[in-house]
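Shown here: the complex without one of its protein chains, the others still in place.
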Amino acid sequence: MLDYVTSYLSSNTTPGQAGNVVWALIYILIVFAGVSIAVMAMNWLERKALAHFQIRLGPMRVGPHGLLQPIADAIKLLTKEDIIPENADRLVFWIAPLIILCASFAVYVVIPFGPTHAITDLNIGILFMLGVSSLSVLGVVMAGWASNSHYPLIGSLRSSAQMISYEVAMGMAVVSAILMTSLNRSGTGTLSMIGIVEAQQQQQIWYLFKFFPLGFIAFAIFAIAMVAETNRAPFDLPEAESELTAGFHTEYSGLRWSLFMLGEYAAMIAVSSIAVTLWLGGWLRPFPHALTGATWDLAFSLLPGFTFLVLAVVAWVGVIRMPKHSYFRMQTLGLAGFGVLLGLIGLVLFAPPVRDRIQDIFWFTAKVAFFMYMYIWYRATFPRYRFDQLMRVGWKVLLPVSLGVLIGTAVVGMVL
Amino acid sequence: MPDSTPHPSPLELGSPDKTFLDSNELILNMGPQHPATHGVLRVILKLDGEKVLGVECVIGYLHRGVEKIGENRTYAMFNPYVDRMDYVAAVSNGLGYCETVEKLLQVEAPRRANYIRVILTELNRLASHMLWLGTHALDIGAMTPLFYTFRDREEILKIFEKYCGARLTTHAFRIGGCQYETYDGFERDVKTFVDFVPPKIDEYEELLTTNRIWVERTKNVGKISAADCKALGVTGPVLRASGVKWDIRKALPYAAYSDFDFEIPVGANGDTYDRYLVRMQEMRQSLRIIRQAVEGLPEGPIMAKVPKVMKPPAGEVYHSIEAPKGELGYFIVSDGSTQPYRMRVRPPSFVNLQALDLMVRGQLVADVVAVIGTLDIVLGEVDR
Amino acid sequence: MPEETKSPLPGSAGEPKGPAGEPQAGGAQSAAAAKSAETTSEKPAAVAKPAGPVAVPWTSPLVANLKTRYGSGVSEASTYLGQNCLVLDSSITHEILRILAEEQEFDYCVDITAVHYPKREKPFDLVWILYSFPRNQRLRVKTMLREQESFPSSASIWPGANWLEREVYDMFGLRFEGHPDLRRILLPEDWRGHPLRKDYGIIEQDEQWVQANLGIESGQ
Partner (left out) sequence: MTPVATPFFFYFLAALTLLSAILVITRKNAVHSALALILGLLAQAGLYLMLYAPFVAGVQIILYAGGIMVLFLFVIMLVNLERSQKEEQFNRQWLVGSLAATALGGLLVAVFIKGKALFPTSSTQIAEASNTQQVGELLYGQYMFPFEIASLLLLVAIIGAVVMAKKRI
């Protein structure tokens, strides 16, 4: 048994490919926990960043700088009374959030955080991702219908129409990226997520910059469509507060509502991961070919630990700036502890074996974090599209452009 | 007489109990508890899919019988009540009321009082427009301007608080002038504010004016022609955005407005975007007026000679001012006693709200929200 | 509306007897109402106190025009404090309003309201405040109505009169013929009485309504 467990460590594939069930389960647990923590962190970051965009402070009370706010929120939501509207279809009402949650989390099976840091590598990886994430539409439709109320119904109709429409443009953009993988030296393309990143490594270019305007346009289309796909501002019509109160989850509260939120944020991270994998070179560090050599490798591998140290310093600056009053003692201690924790993580990341293994994950996460920040930025800046305008953008702008990009990529690829 | 608007017939609000292909007519109830109806307005929408076939407003949830109260209070006692109508522009309400009673009493407020009145009223117009901009943008989905406008509105409210002790329902004026002399540093505060705000207005405009989504959401939305505006009695920025250059401050000047030099911003298309631009320009013009008023603030008394017990001679008078929302009029009938015999308030929001149905027909649900926002109604004033 | 017939009649009750706390206001009001009914029944401005301003006759081509066409139907044209007022006979008022709107460019109906003088033979003054954009001129048109007398709706002249007339109906119980949608506007559909009539005291909240709909004592 122990051999079975340790044998994987020497293999150079994902646990799924190695067929190692134990490690696959461990990976699943790690990914699930990691995504849940990421969702919480994202929740906190969104509230904080959005608040600072809007000259507010955001959560400040629960823990230093509101660090424990997501946990407090989670506890609040879990302990809330579970309300099911009287005329709701109880079974469907109950299943809908689960479907969204499952769909959002199932996607993580194929996301490659590193060459071997994925639960498995499916031959149809990207197809699987698109397919599973398209299932979350079902949850939205079911939630809206089961609530048996006008606002959720309209919200879910809007939402599902929107998701289906943008899936088309999104798929086209993805296909153009996949086409680029088939233009490698061996001449065979791939749908596998790991394969796509490896193709970028092999071709020595991120697909964002390949065939210059083409790759970039495809990426831009995907970046727009993914915001619409996750129902976020400026495409947050299904949840348009001012029109439909809360869209398809108007009637939901407590735990079920938190499942929707969890699913939404998990889906945001998931689609960002697709974008990173397809266009931004996945786990590859920046300039892998321009800046080569042992010195650069070392410099880049030190970055993760360095980032954590910077965060630790920021936390300590916060500690110093805390008012010296007994009322703030707990807060100061908590922040100091958090800073120490960050610093320790940073120091651990400097250790050579950890450093080498963790680097891929760091770069992947950093790129995803960029998209997460963009999500917040959009929300702070843009008004909301109207439904017909949203549809027009989807069908009359994004779809033709993405088709053009697809054809262009194929032509350019054949010519070159 | 413009071609009169075909009067919208009342909706048949039967339940849409139809099956299959007829089932796309939907009655949607918005409010009275709805984030976008700015208070307790209830709007019943008749929809075809997302298209609005007609709306019906149900109002009166905030009815407090202000007119009846007015008939049972003395002239001075009723003064604070008017602040509670349009509570985001309380100073304007007070100005209209005081001027009407002064007219009835044949009293003229002193020049200095009139200047102070103009400064405070224009500050209030700015506050009202800022509140409108923030909530309107929030309705259309832009969260951030709300916080910016509230930050800057706060400065106005601080000046009010320093001047009269209250921030919202100020009761700033008395019949015959102002009760309070300006506090020390009033001019400095107002001047600082006048210098402080223009960059902030630029900031709002930067966020919205050329924002593609904002333009798409507001252009050609809730259009209303000048003829329809006049026929429906719509006034204020809504009328001006339709291209009618009419502002009571210019047409029938009151207080000290004839002393100042300012423009009346006018729109062309009468759509939501033009109304937005008109109000933004109005904010700048208000600043212009405030600057002139505070620089030319004359010395002198602030209160005219008004009898302790006000008994206006029997008679009736209608007087109106340009409130931030439109024409705010008071029609007072006096019978020579200490109380008004009839106290009628002509609220701009109430009359403007009538245009909602015309403005949203054929548009989408999301536009209803935008149009309610752009009408800039305050339910306290609609319902009184 | 059924409550129309049930509504308190003018002069029947006089001042309502509210609970203690407001007797003075009520007394003052009833005295005032009585006085106004005696002395200012026709034209309140005409019998102003010695010190007060006096309404002067208003002469203008418009008035002359109307007087020649309608003769004694234009019972008064005066200017009080610089504000012009026409008092018309109720039978021709609607026609004149239409002429004012269509021929004399009074294209903006500012307000429609009413005043109640319970002691008078014709207890209601119905007041239009008109404004002309081209002339930059305001005009007040008044007519007197009997209890239960209905009046042609001016919503066909100015569509904006719709809600204003609904409010007059709601508050005074005056009915407008041909109004597209004459329902109560501010008060609930099942409210009884019309609050701005003088015989509807401020204390006299509809206790029954409050009791039935809110389940509390009205607290007045």
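As written, the chain order gives the labels A, B and C, with residue 1 at the start of each chain.
Note that a contact is a pair of C-beta atoms (placed from the backbone, for glycine too) under 8 Å apart; a residue touches a chain by one contact, two chains touch by 3 or more.
Since we're looking at a predicted model, the values are computed, not measured.
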{"item": "Absent-chain contact - pick from A:23, A:113, A:145 or A:252", "value": "A:145"}
{"item": "Candidate in contact with the missing chain, chosen from A:21, A:55, A:71 or A:374", "value": "A:21"}
{"item": "Candidates A:55, A:164 or A:411 - the one touching the absent chain", "value": "A:164"}
{"item": "Absent-chain contact - pick from A:88, A:109, A:132 or A:376", "value": "A:132"}
{"item": "Residues belonging to subunit A that touch the chain removed from view", "value": "17, 19, 21, 89, 91-92, 95, 122-124, 127-128, 130-132, 134-135, 137-138, 141-142, 144-145, 153, 157, 160, 164, 188-189, 191"}
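We take it that only the chains that are shown with their structure count from here on.
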{"item": "Topology of the chain contact graph, where touching chains are joined (line, ring, star, complete, other)", "value": "line"}
{"item": "Pair of chains whose C-beta contact count is the highest in the structure", "value": "B-C"}
{"item": "Whole-Å gap between the CA centroids of subunit B and subunit C", "value": "25"}
{"item": "Subunit A and subunit C, separation of their C-alpha mean positions in angstrom", "value": "66"}
{"item": "Interfacial residue positions of subunit A with respect to subunit B in the complex", "value": "50, 53-56, 150, 154, 233-234, 236-237, 240-243, 245, 379-389"}
{"item": "Contacting residues of subunit C [partner subunit B, same complex]", "value": "22, 25, 28-29, 31-33, 35-36, 39-40, 44-45, 47-49, 51-53, 55, 80-81, 83, 85, 101-102, 105, 107-111, 113, 115-116, 127, 129, 133, 136, 138, 140, 155-164, 167, 171, 180-181, 184-188, 195-196, 202"}
{"item": "Residues of subunit B touching subunit A in the complex", "value": "26, 28-29, 34-36, 50, 137-144, 146-148, 151, 207-208, 211, 213-214, 216-217, 364-369"}
